[in-house]
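To keep things clear, I will list the structure first and then write my remarks on it.
What you see is the complex with one protein chain gone and the rest in place.
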Amino acid sequence: MSENISNNNKIVLPIGPQHPSLDEPGRFDITLEGEKVVNAVVGVGYNHRGLEKVCESKNYIQDLYIIERVCGICSHSHSTAFCMAVEELAGVTVPQRAEYIRVVVAELERLHSHLLWLGVACHEIGFDTMFMYTWRDREKVLDVLATVGGNRVNYGINTIGGVRRDFNETINSEILKTVDSLEEDIKRYLEIAMTETTLISRLKSKGKLSHEDALKYGAVGPVARAAGIAIDIRVTEPYGAYKEIPVNVITDTNEDVYGRTAVRILEMQESINIIRYCINNMPEGTLTVKVPRRIPAGEVIVRVEAPRGEDIHYLRSNGTDIPDRVRVRAPTEANWHGMKHMLKGGNLADVPITIAAIDPCYSCTDRAIVISSEKNTEVMDWRGLRRYGIDWYKKQNIDLTSLKIKEV
Amino acid sequence: MIEFLKILCKLFIFPGFLFLSVYSFLLDFLDRKLYARMQNRVGPPWYQPLADFLKLIGKKTIIPADANAVIFSVMPLVSLAAVTVGFIYLPVLGKEAIFSFSGDFVIVLYLLAIPPLAAFLAGWYSRAVYSTIGATRILTQMFAYEVPLFISVLAPTLIAGTWSITELTGFYAAHPLYIFINLPVAITALISFQCKLERAPFDSPEAETEIVSGALVEYSGRLLAFFKLAHNCELLFVISLFSAIYLPFMTGIIWVDFILYIVKTLFILLLLILMRVTMARIEINNTLNFCWKYLAPVTLGQVILNLLLRGVL
Partner (left out) sequence: MKKTGPGRITFRAIKNLFKKPATTSYAGKGKPCVEKKYRGRICYDKTDCINCGLCMRDCPTGALKIINEGTKEDKKLKAVLNVGHCIFCCQCVDSCMKKCLTYSQDIDFATTNKADLTVEL
């Protein structure tokens, strides 16, 4: 504790790497003066998975499933972006019916992602009943997604050149039925969010990010839209079937967590409208188009609107069936930069909800980093790290030399 | 000798320590079960609180190197002892408590203040950053609810003109209509008790998502088990106190009164659960504002009303 309290009564409170309010490991060093946050250090890098490197060693079809597992929640957005990139390079046009199915799944995914966020946000502010209710209603969407795709979160509906599963009458009616019952739920959430005093007092004017700051820090998705920036890739740069589907951009002028909540709830309503439009106007036709295994050389950037914001994929091909470079920029990475600004000046009680309000996705964001600072730093490989660990424990009088670990 | 055994039996078995702990386990189970059912969940089985307690008893107790070992290990027992001692002044079986004298009201109120203070000391001497913040929050919250709580508990005594809980209960049991005069302070007392028990929406001292579990973050094993037991007993203690002061309906037949007592405690528990279910956690500064802006004026108004009424009645 002594190192956490400095002379001038400031406390450094570590939130993370393991903390009940964080869904994944991340670190926030919050400097407190009483209950006020005077400084915050945002640290990521606890969850590096080497996804991009793995993708560069496997063929395009295998990569599709790895890319789908970049994020557990917006899996469809990532795989759509990757598919679109490969299709763009291969120069094929996806059948219209496949585009529509992709959109329906994408909007169902947005529904389940926003419901999940609403539950998490309610949990962060200690409103566990709403947390349970939203997650109960989220099950309906997950059940539909399991019927449509074959799994609850990694639906695997996309394939390069189209989709893998078709919709039929029963699925259509099931989706419409679920969507109808969800519409009721969403209306209720909106009413609770607008009238429950304790909820409003915890959300209003917390984690402020003004219009100018949102532009300055390059915020995307609901965070930017809550600050009044009408940015939505589905409208500003429509892709796939969104070129034909009417989409309204939901914005809010509150510039705070309350605004982000309102934007997300209203976006769910908008998603429901889109799903209804797609089901009613779905064209007939084939599902896939043949794509060669070897993709012609070239490079491409694709932007997709994930539930959390703008998702960018970069793909470079060298003419073989293995990509030369894959780069995934998850939406959270764009929203991290404003985090320090949002945390400063708030109370300690606002920290969890402010962090949760951008819907952070730590492991989607983490990439390998080499820190080069003035201090004495060195880059270690696995063996070096192991040796360092053994030496460090030796100083603490713990001998680990005899421990057998499989050499990598 | 028989008298002595009787008193011992009353102190330790019924309605003393054993009854207190067993019934508080039952209340804890009902608390969790109803909380879960209101959230559309299944909830734990009936033996869950006891199973938790026994499991914690069997676990290793770790005392942090930086902590003050004596205070760290004594505080759970202090908390439990305060609650147990306080409980013997409350009427459970009929309108008579096990012990009573003319000033036991003050004793009970002082004993009521000990568990939060014990938690504060435990947190402060754990020397961990989360527990320090939790401990400061406990003190801040005490500052918020203590005055409204004391005034709202003491306001009914002004009409009864006694400082003994047994006599107070007897007085109101004889004049049941007077209970309705105290309705405003009954409400404020219920809210202050919720605040005192650190249950949602007033759970910022142990806010899980902010400071992990507040003052008790370093506790483990047997010591944590006793803190949990003390907390459960505190819940029953507070509920019994509430039913003795604000719901003293009596029939005079001792076992009917005991069943009435059970019904009353369950009813109060239901109100406390409802409060916990329906609201988000209130920030500590808003708790302060709320207690001083709304609760304190109501209680003070009641005191003035009761003083005036005392002259009339």
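Letters are used for the chains, namely A and B, taken in the order the chains are written, and counting of residues starts over at 1 for each.
Everything below uses one rule, namely that contacts are C-beta pairs under 8 Å (C-beta built on N, C-alpha and C of every residue); 3 or more make two chains touch, one makes a residue touch a chain.
Every value quoted in this text rests on a predicted model; they were computed, and no experiment measured them.
Asker: Could you tell me which of A:Tyr65, A:Tyr314 or A:Tyr393 touches the chain that is not displayed?
Answerer: A:Tyr65
Asker: Among A:Thr129, A:Thr178, A:Ser317 or A:Thr354, which residue is in touch with the absent chain?
Answerer: That would be A:Thr129, which touches the missing chain.
Asker: Taking the full complex into account, find the residue in B:Ala82, B:Val277 or B:Cys291 that is in contact with the omitted chain.
Answerer: Looking across B:Ala82, B:Val277 or B:Cys291, the contact with the absent chain belongs to B:Val277.
Asker: Using the touch definition from the top, which of B:Arg37, B:Lys293 or B:Arg310 touches the missing chain?
Answerer: Considering the complete complex, B:Arg37 is the one touching the chain left out.
Asker: If the hidden chain were put back, which residues of chain A would touch it?
Answerer: 58-59, 61-66, 68-69, 129-130, 133, 136, 139, 143, 146-148, 150-151, 154, 156, 159, 164-165, 191-192, 194-198, 200
Asker: Quickly run down the residues of chain B that touch the omitted chain.
Answerer: 34, 36-43, 274-275, 277-279
FYI, only the chains that are shown with their structure count from here on.
Asker: Take the average of all CA coordinates in chain A, do the same for chain B, and state the distance between these two points in whole angstrom.
Answerer: Computed from C-alpha means, the inter-chain centre distance equals 44 Å.
Asker: Mind pulling up the chain A residues that touch chain B in the complex?
Answerer: For this pair, the touching residues of chain A are 1-2, 4-5, 11-14, 19-21, 32, 35, 122-130, 132-133, 136, 196, 198-199, 201-202, 347-349, 351-352.
Asker: Under the stated contact criterion, what part of chain B meets chain A in this complex?
Answerer: 38-41, 66, 127-130, 132-133, 200-201, 203-204, 207-212, 277-286
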